[in-house]
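Quick one: the structure is below, questions incoming.
Excluded from the complex is one protein chain; the other protein chains are retained at their positions.
Residue numbering begins at 1 within each chain, and the chains themselves are lettered A, B, C and D in the order written.
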Amino acid sequence: MSGRPLVSIVNVEKHFGSFHALKGVSLDVQAGEVLCIIGASGSGKTTLLRCINQLVHTDSGAIWVDGELTGHRIQGHSLHPLSEAEIARQRLSTGMVFQRFNLFPHMTALENIVEGPVQVQGRPRRECEAEARTLLERVGLAHKADAYPANLSGGQQQRVAIARALAMKPKLMLFDEPTSALDPELVGDVLAVMKELARSGMTMIVVTHELGFAKEVADRVVFMDHGSIVESGSASEVLGNPREARTQAFLSAVLS
Amino acid sequence: MSGRPLVSIVNVEKHFGSFHALKGVSLDVQAGEVLCIIGASGSGKTTLLRCINQLVHTDSGAIWVDGELTGHRIQGHSLHPLSEAEIARQRLSTGMVFQRFNLFPHMTALENIVEGPVQVQGRPRRECEAEARTLLERVGLAHKADAYPANLSGGQQQRVAIARALAMKPKLMLFDEPTSALDPELVGDVLAVMKELARSGMTMIVVTHELGFAKEVADRVVFMDHGSIVESGSASEVLGNPREARTQAFLSAVLS
Amino acid sequence: ELPSRITSRGAIIAAVVPNYPPLELRDPKTNELTGFDIELGNALAAKLGVRMQWQETNFEQMLTSVRTGRVDIVMSGMSDLASRQETATFIDYLRSGSQFFTQASRAAEFATPEALCGKRVGASRRTSLPNDIKAFSDAECVAKGRPAIEYVPTEGSADARTQLRQGRIDAAMQGGETLPYIMGLEPNTYAPVGEPVRFTLMGIAVGKEEAGLQQALADGMRALIADGTYARLLEKWQLTPSAIPEVQINGGR
Amino acid sequence: MTQPVQARSALPDISGYRLVPERHWGRWAAVALIALLLAGLARAFAVGDIEWTYVGQFLTAPAIMQGLVNTIWMSIAAMALGITLGVGTAVMRMSPNPVLQGVAMGYTWLFRGTPIILQLLLWFNLALVFPKLGWGDYSLRTVDVMTPMLAALLGLGINQGAYTSEVVRAGMLSVDTGQYEAAKSIGMTRLTALRRIVFPQAMRVIIPPLGNEFIGMVKLTSLASVIQFAEILHNAQNIYYANSRVIELLIVAAIWYLVIVSILTPAQMLLERRFSRGAGGSR
Partner (left out) sequence: MTQPVQARSALPDISGYRLVPERHWGRWAAVALIALLLAGLARAFAVGDIEWTYVGQFLTAPAIMQGLVNTIWMSIAAMALGITLGVGTAVMRMSPNPVLQGVAMGYTWLFRGTPIILQLLLWFNLALVFPKLGWGDYSLRTVDVMTPMLAALLGLGINQGAYTSEVVRAGMLSVDTGQYEAAKSIGMTRLTALRRIVFPQAMRVIIPPLGNEFIGMVKLTSLASVIQFAEILHNAQNIYYANSRVIELLIVAAIWYLVIVSILTPAQMLLERRFSRGAGGSR
């Protein structure tokens, strides 16, 4: 790997009260790379994603996204906390897709997608709507533009959520178990959209239990346990031939 | 079969608004008999049970329980509706176990069982508590007498519900899918209690999807469809060798 | 002759609203009812061989209470007005002059009542004072080509004084008999403006049919005047200028 | 069928019997009793010391009608002020800034803790504390500014704001935190997220209690009569101070209050139904 990574996580620590959720995590993600994070429940996968997107404040360590330090401004040899508005601006370079979709229930699919570009970036609504329709087509939901979330299936909602994140033209997409709240027959559609996105060159960090998807799409797989990264490597290495005992134990439990 | 049946259902009709839920159902149940009712969702099984226990009023037809006409008093050739108190008295001869347990959450297991004998039959609390403990032992929950329903598993709650119904010393027990709200590993305990009850000679009408249970315990199996009784016979006849096309279709769908 | 219900009870029930010092008030220190009306009423009842049983009520309930029989009489600084004589009969025992007054600091500005023309004057909306202000304004201001007085309603006389202190109104009006007491409470705060503009009689209100009770009360009152109790109490409560020469029944116009 | 389902034996065949409908003796007796009571009540009111002609005569008297108009617009204005303050306070209360939180809590405590009648009197008599408002040359006499109308508006509105803030806060808390996070993840600041995402969803929970409070406000305005605001009860009092027909005028006022509330109650129900419609998905 060469050049400056798009995401660089350096020695990040996070406690919730007395609970040590992230224990000195360091990780780089190159532009265009698809990284899958796997690990047992409670191992800190969600927390790591939320730190990247600043929904959670780190205790110490640094996270750089697209060359910019998140959360603080460097002045000489001091770090000054950023204001809320500056943090909101930094979040624009990252899109996030949640496990439970979190669509805005009082807005149609189209309005959900258009909301960010119009309200946050202040772009003309007409232009944004045209783009939103293109995005809906890309996730296979052109015909559902005017449906409210309550009238969409879980898989459709998740695809709208992906389109909503893409509408902000992020450089990085974070996915937190995007299919685990879906009925089995709806998982395929969402994974298909994600594969297409990976092929188009988007940098993606995906927390997932779908090992098949990881094998097929991931450039790299990272295994987390108890707040640390235990093992990292290509999908075939980590999933097919894990070195660490903990990884082996996890994989045999998941596959059984 | 001989003698007067314990339950005699004659030509019962029931509409909910314009929906015809029971279409002239007639059925006798002998004392000591265990009858299982099977059928697709919406076929009227629950409605029939609720008519026997007068939680639902029939439109026409008659239901006799233990020689007494339910819901009306016969005076010459006229039928007079019973008062609420008289209906409450008639319900004492039937115990009912619901799909969703419906234990009283503000009372312990013991208090749940003792509530009816003490409040409704006005018997001394001390005597009732002794009986309740015996009942709890019978359902295998002697050690949970002082636990609140919130702290019991689903299977334990259902067994307390059975004990609560038995505490009123009913002549007839009605079960409405007593195991369908339970996790698979909890079903066995409840079915064991029901089998023990059947062996002790209790008259039982059981709505169930547990065909294994029906095969093992039922004296007779009745198949309902769209508000009518389609087929009736011994468990081996109805389940093993159904005559009616509708019964065959239902069984092949359930067993697949 | 007192009615039998009163003699058998041994007490006359009298309605009073203790919001009109010095005629009736509750002593802030002891919370006891006191005032000129209270002491005079007690003396009057004693003269008649019974007690006075005071019942606190509010202004709008007083005449209603005589009508419903909740009380036998009203003795609470009530003006004897022609309109009220439809509902009750009045045994008059005091003279009241409707008196303008203003803040002491503005006394020079309002040397005479006529100076109030075109100004804002407050008085309790529950009393007959608004009518007095209007009558004065019509006669002395409007008729003489000056702007009319603007009447500002208040919830009671204490409220009127509060508004005067804030300067919300330029002057206020209340019964002149109460001013010395108020000015004693808050020295150097208020100053009277001229002389009272109109005199009314204050009376004990009695049910119209109760001729016996009316006569007994009038006789008793005359006896109190004769034996000097009346003068002594007037003196005590700084009310001597409000004395009446003789007791009348329904003397008010 | 394999086997007869029915083995009719000793039981009589009752299919031809006549069904005698329930007589509901108790129910009819109750109706009769209530009718008797109401009739007695009506008679007592009719023959009692109440002049019904006065009621009829004053029901549409100009002073009463003007009071009615004042009651209605003051209810609306005070409610508007209350909602504005309530929303602002709720947002402050939920802000991460402890100072704003403290201010919001203090406001709610103070104004929910004191009777509204006291608040009205204190606003009306503000000049005792602040004789002038403003600075130097640009000052006004407080009593010129603080008319009965303004004092009523401030007293009722600010008191209402303290209650409304709790209603709004409950509404905001009812919105899933996932919605805040989704809003943040597309780059919204806290206030934009509140305005665009949280409030529209909170409305469903906020509207019903707010409807109740509006009905309460209509009746609360009657307290403003103590500071001489010319609402309907005040004007009715003015009439009975002059003619002593206390009960008659009170009945006139009661009739109008009942009319307003009888219009508002079903209106509120309609509104509630509208706002809970199509909410299935967000639960």
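The rule we apply is simple: a contact is a pair of C-beta atoms (placed from the backbone, for glycine too) under 8 Å apart; a residue touches a chain by one contact, two chains touch by 3 or more.
Keep in mind that this is a model prediction, so the values were computed, not measured.
When the full complex is examined, the chain removed from view is found to touch A, B, C, D. Annotation: of C:12, C:25 or C:247, C:25 touches the absent chain (contact as defined above). The chain that is not drawn here is touched, among residues C:51, C:146, C:165 or C:198, by C:165. Check C:68, C:83 or C:112 against the missing chain and you find that the one touching it is C:68. Touch with the hidden chain on the side of subunit C covers residues 18-21, 25-31, 56-58, 61, 64-65, 67-70, 156, 158-159, 161-162, 165-166, 182, 185-186. Touching residues on subunit B toward the chain that is not drawn are 53, 55, 84-85, 88-89, 91-92, 94-96, 98, 100, 102-106, 115-116, 119-121, 148-151, 161, 164-165, 167-168. Across the interface with the omitted chain, subunit D contributes residues 26-27, 30-31, 34, 44-45, 48-50, 97-100, 103, 109-110, 112-118, 121-122, 125, 128-131, 215, 219, 222-223, 233, 246-247, 250, 253-254, 257-258, 261-262, 265.
Simple rule for what comes next: only the chains that are shown with their structure count from here on.
For chain pairs A-D and C-D, the one joined by more C-beta pairs in contact is A-D.
Here the spacing of subunit A and subunit C, counted between their Cα centres, is 84 Å. If each chain is reduced to the centroid of its CA atoms, subunit A and subunit B end up 52 Å from each other. Residues of subunit A in contact with two or more other chains: none. Of all residues in subunit D, none touches two or more other chains.
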